[in-house]
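For this view, one protein chain was removed and the others were kept in their places.
Presenting chain A:
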């Protein structure tokens, strides 16, 4: 369990001249549930496909569970990947899917798969094309988990689901994690879901990793500072300015304290996960870096 689940160094993927992922450097410990957030086109699917070994990097290095992604059959068996919209074979029945899984995966856990299908309440004879979105997602999750991987990768597993189906899917996923000791990487637009199920976060925007780390560390390290304009002229060492808003009277700063000690500035308020994510996404969109004193013409 001590091998990191994913390490990347200057990982880059370009399609022609279009950068899909630029110099991503990551180190994710094992046993985490990792949330990958960012706007559409930020590079989330590219990063997940690189981790699953579906595509090769243009440059840089990536290792998953200590080895090159999809290096051989053994490595493939260690990683379960569920693509966007949880695809299944519409013409095949639920039972056919399980049979297929059993034939294609040397580590298939038949009992586990049968138990889960029963617990979710899926009819084995039903064609997958006739399942609801939520049931289809549950089937895809069961198949990915029944191969007993060490890492499960999901590309926006809940994006198309209604709130009830979404919650049911996450409950099921968390039960798997509690039961089979697996690391998870999932991308999502729903910060509240990420806050609920994830303990590690990667924010991607404009093809770059904006920030990554343990969620509790990140939320404890980000603060909002509000002060009369002109009074916040200097920040302590190790405190990064992420965003600055100036009105004629007031300055509002979002800062990231990278020191191990709490931030000792009066008036500093912790910010929630959602505000923190949005701050990074806004910053990535902006063209100029924030400054402590706004210069006006």
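Heads up, the rule we're going with is that contacts are C-beta pairs under 8 Å (C-beta built on N, C-alpha and C of every residue); 3 or more make two chains touch, one makes a residue touch a chain; residues count from 1.
Throughout what follows, contacts and distances are computed from a predicted model.
Entry comment: the absent subunit's protein name, as recorded by UniProt, is "GntR family transcriptional regulator", drawn from "Sigma E regulatory protein, MucB/RseB", "Cytochrome c oxidase subunit 2", "NAD(P)H dehydrogenase subunit J" or "GntR family transcriptional regulator". Summary of contacts with the chain left out: across A:62, A:141 or A:197, the touching residue is A:197. Touching the chain that is not shown, out of A:3, A:25, A:132 or A:171: A:171 (per the contact rule at the top). Those residues of chain A that touch the chain absent from the view are 31-33, 167, 170-171, 173-175, 177-179, 192, 195-199, 216, 219, 262, 270, 272.
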